[in-house]
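Removed from the display is one protein chain of the complex; every other protein chain stays in position.
Labels for the chains are A and B, by order of writing; each one numbers its residues from 1.
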Amino acid sequence: MTGYRVAGRGRVDPDARLRFIFDGRSYEGLHGDTLASALLANGVHFVGRSFKYHRPRGIMSAGVEEANALVGVDRGRGRYTPNTRATVLELYDGLTAESQNYWPSLRYDIGAVNDIAAPLIPAGFYYKTFKWPASFWNKVYEPVIRRSAGLGRAPTAPDADRYASRFAHCDVLIVGAGPAGLAAALTASESGARVILADENPEIGGSLLSDPAVQIDGKDAWNWLEEARATLAGRANVTLLTRTTAIGYYHQNFLGLVQRLTDHLPAAASSLPRERMWKVRAAQVVLAQGAIERPLVFDGNDRPGVMLAGAGRSFLNRYGVKVGNRVAVVTVHDSAYLAAFDLARAGAGVATIVDLRRNPRAALLAEARSLGIEVLSGWTVTATKGRARIAEIRVNPVDQNGKVGAARMIGCDALLMSGGWTPSVHLFSHSKGALDWREDLQAFVPGAPNEAVRCAGAGNGTFGLAAALAEGAAAGAATAGSAGTPTVFSVDGEAPFSGVYFRELPTDRDPTRAKAFIDFQNDVTAKDIRLAVREGFRSIEHVKRYTTNGMATDQGKTSNINGLMIAADAVGKPAPEVGLTTFRPPYTPTTFGAFVGYSRDAHFEVERKTSIDSWAEANGAVFEPVSLWRRAWYFPRSGESMHEAVARECRATRRSLGIFDASTLGKIEVVGPDAAEFMNRMYTNAWTKLAPGRCRYGLLLGEDGFIRDDGVIGRLSDERFHVTTTTGGAARVLATMEDYLQTEWPDLKVWLTSTSEQWAVIALNGPNARKVLEPLVQGIDLNGEAFPHMAVREGKICGVPTRLFRVSFTGELGFEVNVPARFGLSVWKALIEQGRPYDITPYGTETMHALRAEKGFIIVGQDTDGTVTPHDAGMSWAIGKTKPDFVGKRSLARPDMQDPKRKQLVGLLTEKPETVLEEGAQIVDGPYAAVPMPMIGHVTSSYHSETLGRSIALALIQGGHGRKGETVYVPMPGAMHKATITDTVFVDKEGAKLNV
Amino acid sequence: MFLISCPFCGPREESEFSYGHEGHIARPADPDSLSDAEWADYLFMRKNPKGWHYERWNHARGCRRWFNVARHTVTHEIRAVYKMGDPPPAIEP
Partner (left out) sequence: MKARYSIFSLARNALNYHQDWRQAWRSPEPKSEYDVVIVGGGGHGLATAYYLAKEHGITNVAVVEKGWLGGGNTGRNTTIVRSNYLWDESAAIYEHSLKLWEGLSQELNFNVMFSQRGIMNLAHNQHELRELHRRINAIRLNGIDSEILNVEQIKAFCPILNCSPTARHPVLGASLQRRGGTARHDAVAWGYARGADSRGVDIIQNCEVTGFRISNGRVQGIETTKGYIGAKKVACVTAGHSGVMAGLAGFRLPIESHPLQALVSEPVKPVLDTVVMSPAVHVYVSQSDKGELVLGAGIDAYNSYAQTGSPLVVEHQLNALVELFPIFSRLRVLRQWAGIVDTCPDASPIIGKMPVEGLYFNCGWGTGGFKATPGSGWVMAYTVAQDRPHPLNAPFGLERFTSGYLIDEHGAAGVAH
């Protein structure tokens, strides 16, 4: 046992000793400790440095509001976590932690020079300086500021842990398992309602964990607590979640809960995820978040050893640790006396209670007297001394007129302070509930709710155990409507609970020199707040932003209310008129990984693969990502470069036969008596006269007149169209079609079905395509006259049903074999076998692109960019001239759409045939213009054409259709290339190869 | 995250739906008869109210049906869910 451990106290297990390392030194703690309680048990108070002035700091609280004691926790590679609050970090054997924000050591920190320079760097100083010389900001000032700011260090390795998430629905979600929350849960669950009770602590109980002496229903608090736990655990309709923080309260009672599953365990051997995000939709919510104690504001209130009084009591009663051997207390509230009394009874020397109030309750004074504690009522604290730990406090009497008398020094090794209590209204405020000001509490409490929510206990401004239990029970009963009856609890031994509020404590010294901290982590002092107001930052949001008050990792849990009260005083308005800054989720800082859950690595977004993908992989394909798909890009043979592979694939296809997996094409089945009329209205083309068995290239515009999608569309019967879309556009096109069908033309009898994943599509292209296909196809005459270009037939291939399209995206004799996806691979393999005599060559997307570019076929999204009309793309022919209307038609008549200077799609041939222009290269008229150069267009597609033995390109050029034959210039890194504008079709302009 | 009551499937999480913007903007029957300004008005101009908004939603990851919703753009309260073609319900302020 160390000198500060108190035998017989606390919920720690004295037989379960744990070793831990802090800043390289080994210490001993107990199971049940937090890092903070274990350090205090070892007499360690000085555990960190503040953000701005690098002042030595200790442990100021025993909970999530901790602003000072942040540590880095090292659990091995991929498991380093900075900025962890020591007060909620459960101790485990082997825990290794380090303090933060210093160099070279915690005790001797160069950054502490900022503390000496403090007079030079008040709130907002950086707005006033570092402006000269201008170049120094980026090079000198800012790097220095950045290095000295920040807190812990970031991890250096990818997170080795995994995270989980789940949805949950319940009748009642109760946040906080203190007395009010427990009472609510016990009552609400009686009627069988599905209840989730969540608490951020390792065990339920809340304030009862620090108050073992009080009695509920005639039982000691901890016995009552155990019975309550057992009762709830025994109810199948109750889900009890400890180590679970409600982080955010969103619309319609949707709350995020983060459950910590492994951080308290010694090793990572567990197969559990580290944290789990519960996404809860609750019919009703009860918030019982409790209250947070306020620090007092006086010079030197931040030294190691100064802490909230309630924390001092928690460390003793919950963890069996006395925070000092000579403890002083300064308070404006009754509750601090309880800490002093408990500590005195536990054998810690309690020197003095300094009470700013002139007339504390007689009962408290009597008990203090009986315990031998001096009470200085009507006194103030005006300074503290001690570097690594508080050693003395300076106290002065304050007379009835507020005059501060002569000082006296009191030695101490810990100072407990209490400025009263602030209800935690964070979640209620997230839900947009109104906050009301309670003058008696000098605090905001929940007002009119915006959701189905009730608040209970200290978090509702209802202090006192009996009152909290009653309010919790009532809230729980109300969730069950008329069926619920509040459980009645009796309480004995309840302590008094009243206080007053002070801003800066009275002092006889110059307050402009005081370092009286409001926001401990961000080093915001009372005089910073007053300076901000003096400089015109009168809105509480301005005060916050100018001083950074409340913006530290505790998000103002201990600083907002003190900041507000002082700002209100400086502005000269009542606090409620100045108002609070907005509470933002999360309630406490929340691990990124907990939000991410399963969505990591391969699960970040599902990768779509075709039914033929495995063959491509086995045959050495290089893949490229195309929207969510992975597609075979090219099929290099051993030793081949990409260029060589693509050239070979192109040659093979033009000369004999290529095979291509086109399964990613979007497919939509458009069916019904009005299918043709629907197609007429959606697409630019005319569909009425398209005979069943024929196909047509379709162009889809947005209502703004710009090309959105395209694809070949086959008419299978009068009432059935097989529509294809681009790979990336499938979902969008279907959504657009459904939108028009359901909302504009509900009278049309048409049904739409996505069939993208139902059909595998194999494209066979090349002069020998028919020869290979013929032996495998049944029921379709492939003869050129029976089955001409742009026709579709249904039949069988390899014994399975097929929709066979005779279409070509290469300019060669081409077929697209659609078969049910489950037969895709087997049909592909059969075609490969059948094609061997013709050197059938699998090709990928790159060859597909090059071959189509040779023919001037566009790729939507590459040769168009959302600003290209059909006319711009040279596809006026695709517009059904006699149609009264189609989506986008009216927009094409707008004046800017008629402008002859619009960018139009043309071909480009470089002067040097070997020059392959960069896709995305800009085009200029003359080579010698100064920058900024007037650009007349850009290269959209550019390839080496194996067929022509030279480069080709497509480009959008201003007025391009009228400029064929003209010369333009293409500036690229290191060179200016000359090119001639041409037609977009480079190969087989007459289409002779198609009609065979 | 809203809970939206699809008129065909019942209450579902917002993540199942896609948003269709302001409702009750019928596509003109004869666009060619409109002036450029009238056409631009149909295409682009929106009420964008701070308050009750009659808007379209699609149960995209469910029944794929479109419907109308009356939602408050500040409180996000959903007061009415109704089918396409139904008139917008009056909402008490």
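Methods note: a contact is a pair of C-beta atoms (placed from the backbone, for glycine too) under 8 Å apart; a residue touches a chain by one contact, two chains touch by 3 or more.
What you see is a predicted model; the values in this text were computed from it and never measured.
Asker: Could you tell me which of A:V306, A:L531 or A:A645 touches the chain that is not displayed?
Answerer: Residue touching the absent chain, from the options given: A:L531.
Asker: Pick out which of A:W137, A:Y697, A:W745 or A:Y838 touches the chain that's been left out of the picture.
Answerer: Per the contact definition at the top, the residue touching the missing chain is A:W137.
Asker: Of A:G920, A:G962 or A:G991, which sits in contact with the chain we cannot see?
Answerer: Considering the complete complex, A:G920 is the one touching the chain left out.
Asker: Write down which of A:K889, A:H938 or A:H977 is the residue touching the left-out chain.
Answerer: Touching the chain that is not displayed is residue A:H938.
Asker: Would you mind spotting which of A:A16, A:I145, A:A233 or A:A786 touches the chain that isn't drawn?
Answerer: Candidates A:A16, A:I145, A:A233 or A:A786; residue touching the omitted chain: A:I145.
Asker: For chain A, which residues lie in contact with the unshown chain of the complex?
Answerer: Spelled out for chain A, the touching residues are 51, 79-83, 119-122, 125-132, 134, 137-138, 142, 145-147, 149-159, 161, 248, 250-251, 254, 256, 279, 432, 510, 512-513, 527, 531, 534-539, 541-542, 545-546, 548, 551, 553, 555, 582, 584-586, 589-593, 595-597, 599-602, 604-605, 607, 624-626, 704-705, 861-862, 865-867, 891, 894-897, 918-922, 924, 931-933, 935, 938, 971-972.
Asker: List every residue of chain B that touches the chain not included in the displayed model.
Answerer: The list for chain B reads 1-2, 14-15, 18-19, 21-22, 36-37, 39-41, 43-50, 53, 55, 71, 73-76.
In the analysis below, only the chains that are shown with their structure count from here on.
Asker: Averaging only over C-alpha atoms, locate the centres of chain A and chain B and give their separation in whole Å.
Answerer: 28
Asker: Which residues of chain B touch chain A in the complex?
Answerer: 1-3, 13, 18, 20, 26-28, 30-32, 34, 36, 39, 43, 56, 58, 60, 64-66, 75-76, 84-85
Asker: Can you list the chain A residues touching chain B in their complex?
Answerer: 250-252, 254, 281, 432, 450, 703-704, 735, 738-740, 742-744, 746, 884-885, 889-891, 893-895
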